[in-house]
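Presenting subunit A:
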Amino acid sequence: MSEPVLQVRALSVDIRGGGDRTSAVANVSFDVAPGEMVCLVGESGSGKSVTASSVMGLLNTANLRLSEGSIKLCGEELVGASKARLRELRGSRMAMVFQEPMTALNPVHRVGDQIAEVLRTHSRGMTRKQIRARVLELMRDVYLPEPERLQYSYPNQLSGGQRQRIVIAMALALKPALIIADEPTTALDVTTQAQILSLLRGLQTRYKTGVLFITHDLGVVAEIADRAIVMQSGRIVEEGPALEVLTRPKHRYTRMLLDALPVAVARPPRFEPDAPIVLAVKDLTKTYDERSLFRKSRSTKAVDGVSFDLRRGEIVGVVGESGSGKSTLARCIARLITVSDGRVEASGSDVAKLPNRSLSGYRRKLQMVFQDPYRSLNPRMTVAQLIGEGMANIGLSQREANERTRRLLDLIGLDHSVTSRYPHQFSGGQRQRICIARALAMEPEILIADEAVSALDVSVQAQVLDLLEDLRSRLNLAVIFITHDLRVAARICDTVAVMHRGKIVEYGRAVDVFAAPQHEYTKQLFAAAPGTDVLGQMVRH
Partner candidate 1 sequence: MKSVSRIFSHALDLTGWSISRRSVLTGALATALSGTLLGSAWAQDDRKTLRIVQSTALKVVDPIFQNAYPVRNHGYLVFDTLFGVDDKYRPQPQMVKDWSLSDDKLTYSFTLRPGLKFHDGTFVKSGDCVASIKRWGSRDTMGRILMDRVASMNVVDDSTFTIVLKEPYGMVLDSIAKPGTYVPFIMPKRLADTPADQQVTEVVGSGPFRFVAGEFQPGVRAVYEKFADYIPRSEPPVWTSGGKVARVDRIEWIGMPDSQTAANALMNGEVDFVEMPPLDMLDILEQTQGVVVKDVMHVGYNNAVYPNWLNPPFNNQKIRQALLLSLNQKDVLAAQVGNEKYYSECKAMFVCGSPYATDVGAPAGPDIEKAKQLLKEGGYKGEKVVILQASDIAMHGAVSPVVAQALRNIGMNVEVQPMDIQTLFTRRGNQAPIAENGWSIYNGYWQSVDILNPITNVGVSGRGKNGGWFGWAEDEQLVSLRQDFIKETDETKRKQIVEKIQKRAYDLVTYVPAGMFNVPYAYRDNVKGLLSGPGPVFWNVSKD
Partner candidate 2 sequence: MLRFLIKRLIATLPVVVGVAIVVFLILRLAPGDPAAVLAGGTATPETVAEIRQKLGLDAPLLTQFFTWAGLVLHGNLGTSIITHQPVWNLILQRAEPTLSLGATTFVVSIVFAVPLGVLAAWYHQTWVDRVVMIISVLGFSIPAFVVGYLLVYLFAIDLKWLPVQGFANISRGIGPFISYITLPTITLSLFYGALIARITRASILEVLGEDYIRTARAKGLRESTVMTRHALRVAAGPIISIVGIGLAMLISGALITESVFNLPGLGRLTVDAVMSRDYPVIQGLILVLSLVYILINVLVDIAYAVVDPRIRY
């Protein structure tokens, strides 16, 4: 076997002034061989990104310090190498692909120039013409349409997938020995993700590049990895060929990750089919007008004629990619924004057109849980204040509110003592529980969960989903569950509505939809979900 392109030995990175945790990475060793795709898997805080930054020599030295270990790139020691040498190696011998294609490109330079910059920096000999030719060649390599035209575009004129292709082209520009891809597809829609993954895989094979692929998504691991390294709290807990790690996990943590992973096989509905309808949405439309003084106004339909019913105890999943209109739909139903057209019937009356001041009764009945638990809790309020806010609004006395708060804390599994703490003292999962408790404090009939678990690590995701499931059955709640993640939807929903460009393209019992999708778009969506084959098989085993 040839020399590994990357050899990491006993790498430790300290956190400066760290409190309960003093090292971000502790004693990590691994290799990446030429042409090999190694996945570094872990949840947030596992140290996977710090490891990647250490290799690139891009550690944020303000709070991190490489304390010991060795990193060799094609045999050359990087730890202690001069800044100038590291700079030379970056871009030419090792390159990086980042998570957020939206922000990884400089917004004020043309994308062609940004690719050319790598060439200009590292290959002095190339003429301007050669550089131009190479840029176009690279853009073709990453299958960008019309590179002649596209090279003059600015990043904001490209889609997320196109931008990520530009970033990959930049990384490939000088045929580096090693590419580090840090969650390169996490911010992308599933369909785009599938395309980018296959592109990476293809290019890697062609260029014989070693790839260190960092991800939290076991589906992605299943899709592309040759080898998988599982990290937890800065340490490697398990390492081996990808298939083996996924199918025969040895370490408890790996097993936990796998167990927590929702599987894209839906389960049958668990609500009474003839339960009363608590919410009926009819032809709901939300139009955004672009008003202009001089032009005819343009309007875009974010939600276009959506209808569905929600019965007591039912969980309806609204599934779709970003921009499909699912969040707008949720906000319309919750009446956080005005409705352009259509009806939202709840307890016999239409709330779609009610003025804000007459909504208090409806607000009590319908509550919402938002995507980002970090942002949906006012950082200046204590848990008691947060949960109590809604109860104060409906005129509950302090004593009643305290009483109910304690019951809710029991329900969501938090200790009573937390009431005087502030949100920043909780983990993401705990915060989302608090959000749920805040919603439940109003004793609603309907709960809208808008991407309520998307921002959480898989293991935490599972816990929150379990909680929701449990609450539904205990309180007989009706839930509208908005998500982009098919596996999550499959796990919790009774009914599924697939949204695409503002419309519901497919609607039916989750079991049916997942087993035999009818609509072309639904099929595409399912096919794109990473690791479906491998993981699906796994479960069947």
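Criterion applied: all candidates are chains of the complex that A comes from, given by their letters.
Heads up, the rule we're going with is that contacts are C-beta pairs under 8 Å (C-beta built on N, C-alpha and C of every residue); 3 or more make two chains touch, one makes a residue touch a chain; residues count from 1.
Every value quoted in this text rests on a predicted model; they were computed, and no experiment measured them.
Here subunit A touches just one chain among 1 or 2 in this complex, the one numbered 2. Of all residues in subunit A, only 56, 58, 87-92, 95-96, 98, 100, 103-109, 117-118, 121-122, 154, 156, 167, 170, 293-295 touch candidate 2 in the complex they form.
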